[in-house]
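With one protein chain removed, the remaining protein chains of the complex are shown where they sit.
Presenting subunit A:
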Amino acid sequence: MAPSTDSEFVTIVSNDGFEFIIPRSAACVSETFRLMLSSTNFPEGRTGRCVLEDYSGIVVEKICEYFCYNEKHKDQVNVADMDIPPELCLELLMAADFLNT
């Protein structure tokens, strides 16, 4: 199979099987994803598919939402913070720390 590094999109998978397909550039906001995806030594780099074993679909959805939010607003000034539901914030905090975002 051809290395996926040229594909424009990557797939993020949650531990309960939800798949989110987002632009590669958006996902690479996360330093962790960037390293995973940039090298063909990792399976993630070869397939363009990252599985987040520790996080459920709800959290992964929010993470992907942030990626897109960030991508959309990267050239704007004085951007408001993305809204995060309070019940998710601790889990998201751990995820953000893991993803280095």
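In this text, a residue touches a chain if its C-beta (ideal position, glycine included) is under 8 Å from a C-beta of that chain, and two chains touch if they have at least 3 such contacts; residues count from 1.
By our rule, contacts and distances are computed from a predicted model.
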Quiz item: Can you pick, from "Wntless-like isoform X2", "DNA polymerase delta subunit 2", "DNA repair protein rhp7 treble clef domain-containing protein" or "Ribosomal RNA-processing protein 42", the UniProt protein name of the chain not displayed?
Solution: "DNA repair protein rhp7 treble clef domain-containing protein"
Quiz prompt | Residues in subunit A touching the chain absent from view | solution = 63, 66, 69-70, 73-79, 81-82, 84, 86, 89-90, 92-97, 99, 101
